[in-house]
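What follows is a single structure, and I will ask about it in a moment.
Removed: one protein chain of the complex. Kept in place: all other protein chains.
What follows is chain A.
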Amino acid sequence: PISRFTETFIYLVLCEINFRKWVADMEAVAEDAEDGVREIDESETSIGNVPPSDNSLALRPEYGCNWVEITAEFFEASKELDLGELLHDELFGLFEAMSAIEMMDPKMDAGMMCNRGNKVLTFDKAIKAGVLKLNNFSMEELVGIMDCILGCLVTWLEGHSAAQTILTCLYLHKPLSIEDRALRAFCVLTLKLVALINNIVNIAGVYEEEDFQPGLYGYGVCAEVPEARAAAAVREVEEELQRVVKSTRGRQGEAWEPLMQKQHEDAVALFSRVRFLRLLYAALSAIMRRDQVSMQEAERCLASCTELVCIMQNTVGRGLRPKAHKDDDPNRGDYGHMMGFEPLVNQRLLPPTFPRYTRLRTRREALQYLDELVTRIRQCGKITHTHTFKQATEFLERFGELEPCVLSRSIAQVLYLGAGNGSGTGPDDKLWGGQSMADTLRSAAKQFICPPALMPKAAVLNNPQAKQYVDNFFMQCVRPFEQLMQMHGHNRARQRDKVTDLLREFASLQDEADEVDAFLHNVLLKSEQPRPHLAYLGTWVLHHTLRLMLHYLLTGFSLQLYAPHEYHYIYWYLYEFVFVWLVSALTRADALLPDQENMEQQQRAKSSRSTRHKNRKQRKTHRPYGKEIAFYQAQQHLCGGFYKAMVGLREAGKVRLPQQEFDDEKVRYHHRFLPFNVVVTPPPVSYHTFITMTDLSNFPQPVSPSALYHDARNHFFKAKTLLEGITNPNSEMQAILKIVKTNFVVMKLLEGGHKNEDPSPPKFDYTYHSCFPVIRV
C-alpha cells in the first residue's frame, strides 16, 4: 500500500496545477536537502514514454519528455510533516481532491480497463490489424452488425452517453470508407438519424441530464451527405434486396431448395432492417415539417415501421453472434467481441469518474424498445388532432402520465409549440394549426367563460384603450402558458421544480387579469348595453393556477414523496381548498357561459325572427361543465374520505409517527406547501388554520376512530354517487370508482371494529391510480 503522502504527491503531479509553485513550496520545506531541487521546466515533464493514443485528448505539448527523479529528497522533506498533515495549494484543496481517483484501482480508474488485455483498436488500427472488414460480409454479419447498432442507438436514447453507445461502433466513425453498399448506407443514415434526434430533443428543450446526453464528442454525423442522397442510397439497397426476396420465394407445388430458402430469409432480415431505418428517419423528418400532409406521411411510415419491427424480431436469430470468451462479463452482452465494436474506444475522452462502461441493450431488448418507441411516436403525433388549447394541455397531461421517453415528449412539444426560431414571426413560431399563442389563448379564454369583451361586436372594441389592454393581457399570457406546456413535457420528477416557478408567473398574471377585468367592467357599465365584467379573465387564470396546485400535490403521490403520517394534511388541503376552489371556478364559468352564448344568439336573432324560438329552448338545460364539476366534486369527497380515514387511523394508533425529538409537523407542513405562498388567490392556508379547522373538538363528541371511519365512509359514498352519475366515464373515472367502492367497504369494516386489536399499520395500494390508494388493512 502506498503511503498517503505518496498518494497526494502522485495525484498532484498529474493535475494541472502550477508546478513551479509546488516546487517552490517544496524547496521551502526541503531546506536541508543537499542537492536542492532542480528547477523543473514545464516543457520537460511528461508521463513516461507512452505516446498519446489516437483518441486521447492530446497531452499538452509542453509536457515533453524526461522525469527528474526526486524520490529521496521527497521522502526526506516529507519528514517535516506531522502524521495526517497535508500539503495543498490555494486553489487546490480537499474539495477539489475529492474528484481524485486512485490510480490503477479498477473500481475508480476507468482507464484500467484499457490496459487489461486486448488493445483498444480504432477504425484505422483495426483495418491495419485485419480485424475490421469493409466488404464481402456474409448476410449473418450484416444482420448482426445492424442489430448491434440498433442496440447502441436504443441505449443512447435511454439517456446514456454516445461515447459508450453508438460511438463504440467503429463503422460509424468512417462510414464512407465502408465498401459494402448496404452497410455503408445503413451507417450513414444512422448518423443522420442521430443528428436529427439530437436536433429534436434540443429544440424541444424538455430534457435534463438524466434524460439525454446530446454530446457527440467531436465525431462527425455525415452532415455533408444530403438527406435525400442518404435516403436514396438506402432505397437502392432496399430495392435490390426486394428483388432477391422475390426471386428466392418458394414456388407452389415445388420443394423450396434449402439454399434458396436461406437466401430468401437472409434477404428478408436485411431488407426489414434497412427499410425500418429509412422509414423511421423519414417519419421524424416529416414530423419536423409540421404540416398536415407530412403528418399523414409520417403516420404511414410509422405504421410500416411497426410491421417491420415484427419481422426484425422474428429474424433476430439470423444475426451473427461472436464466440463468447471465458472471461466475459455476462452483463456486457456480445458487443465487446462483435466485429466493428470497441467498447473502450472513447474511454479516454471521458472524465475518469464516468461509469466504467454502459450496459448495452441486447438485440431483443432493443427491438422491443423500438417497437414501443414507434407506438409512442404515433401516439404523441395525435396532439395534432386537438383543436383547442385546453385539449392540447389535457393531451399532454394524459400522455405524460405514461412516463414516455424523452424523444416522444420532445416530439409532442415541437409539434404543438413549434421549432421556435425565436424571431416570433416565422411559421415555426406558430402553434400547430397556424395560430399564434396569443390568439389561441384568446380563444381558450373565450371558450372557457365567454368574457363579454372577447365576443364579436363587443362594445369594448370601440374603445381603443380597452382593446389595447385586452391585447396586452393576452401577449403577457404567452410566456407563462408556453412554460405550462413545457412543464408537462418534462420528466415527472422535474415537473415539480417547474411548478414552483410557474405559480409565481401565474400569480402575476392573476393580478393583471383582475386589473383588466376591473377596467373592462367600468367601460362596459357605461356602454350602450351595460354589462358586468367581473372575474371573467380572472376566473380563467385562476382555473389554471388551481390545476397547477392540484398537479403539484398529486404528483407528490405518484412520485411516492409523502409519508403516510403526512397524508392527512395533504388530503385535507385538497379536500377543503383546492377542489373547493376548482369547483367554484368551474361553477362560475358554467353559469356564465350559457348566458353569454345566449346573448350572442339573441343579438344574431334580432335580425332573424325564426331563430328566436329555438333560443328559448336552449337556454334551459345547457350545463357545459356539468361532467367536469361532478368529477372534481367526486375527487373532493375522495380526498375527504382519505383525510377522515387517516385521522381515524391515527387516533387508533395505526399510523406510524416519527419520533418526537426532531420532527415538527408545523415545520413540515409549511415546507410541503411552500410553493403555494406565491399565490394570492387562493390565499395560502397556514398550519394554524389547519390545526383550528381540524381540531377534533370541533367534531361531534365523543370522537372515536369509529366515528371518523363513519365520516370517511360517507365521503366515499358521496364520491361513488357522483361518479356513477357521470355518463361515459373515462378510464380514470372508472379506476377511481373502483377505489372508492373498495375503500367504502374497508371503512365500514373498520367502523365495525374489524382488526381493532391489530396495531399493524395499513398498506396503501396504488395499483389502480398512482395518486389515490386503496386502503388495505
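Everything that follows uses one rule, which is that contacts are C-beta pairs under 8 Å (C-beta built on N, C-alpha and C of every residue); 3 or more make two chains touch, one makes a residue touch a chain; residues count from 1.
Just so it is clear, contacts and distances are computed from a predicted model.
UniProt lists the omitted chain of the complex under the protein name "N-alpha-acetyltransferase 30" (options: "N-alpha-acetyltransferase 30", "COP9 signalosome complex subunit 3", "Transketolase N-terminal domain-containing protein" or "50S ribosomal protein L13, chloroplastic"). Taking the complete complex into account, A:Asp105 is the one of A:Glu69, A:Glu90 or A:Asp105 that touches the chain left out.
In the complete complex, the hidden chain is touched by one of A:Gly144, A:Gly159, A:Gly489 or A:Gly640, namely A:Gly159.
When the omitted chain is restored, the residue from A:His670, A:His710 or A:Lys738 that touches it is A:His670. Across A:Thr315, A:Asn463 or A:Asn491, the residue that sits in touch with the chain not pictured is A:Asn491. Against the chain not shown here, chain A presents residues 4, 7, 83-84, 86, 94-95, 97-98, 100-102, 105, 107-108, 159, 210-211, 355, 491-494, 496, 504, 507, 559-563, 566, 656, 658-659, 661-664, 666-668, 670-671, 674, 677-678, 680, 683-684, 686-689.
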